[in-house]
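Left out: one protein chain. Kept in place: all the others.
Our next item is chain A:
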């Protein structure tokens, strides 16, 4: 009968290099959407600190500890990335497995901000969007999530089904930036 073979969202699409910029797929490990149960925001925050060493992030913020990141994901939503959620979290929050729902692409390089300026309508200058900032925003025509993970490095997340469009849009923008020299 054989086994089920896993395939990542961007398999065959990435990595990609244009000029000094590169885009690569991030193997994030587990991704879990956390939503605090009614009135349990503080308790969920405490449980997260106790179990994962990171708190519930403020709006547009990211908390991180080692490989684990908690990325603010909108109203009552935080995406815990890179760690299997501890049992304790379930007492105070609703946990939904999202490990296969999102394509996560890392954009690196000196022109990364310029590339995003062509895709994302939010201010991603380092002064306004320092490392550890995140935004739910449009990426091209797609709803996505943009997180700054380094001075010239970003995570871009869109629904898995749109990975090809993300790579298409990203490649076009990277080429346009590179052509400017």
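Keep this in mind: contacts are C-beta pairs under 8 Å (C-beta built on N, C-alpha and C of every residue); 3 or more make two chains touch, one makes a residue touch a chain; residues count from 1.
In the analysis below, contacts and distances are computed from a predicted model.
**Q** For the chain that's not shown, choose its UniProt protein name out of "ATP synthase epsilon chain", "Tetratricopeptide repeat protein", "Sarcosine oxidase subunit alpha" or "Multiple sugar transport system permease protein".
**A** In UniProt, the chain excluded from the picture bears the name "Sarcosine oxidase subunit alpha".
**Q** So which of A:117, A:131 or A:152 would be touching the chain we can't see?
**A** A:117
**Q** Which residues does chain A use to touch the chain missing from this display?
**A** Chain A touches the missing chain through residues 1-9, 33, 35, 37-38, 75-77, 94, 96-102, 117-118, 120-123, 125, 127-128, 140-142, 158-165, 168-169, 172-173, 175-176, 178-180.
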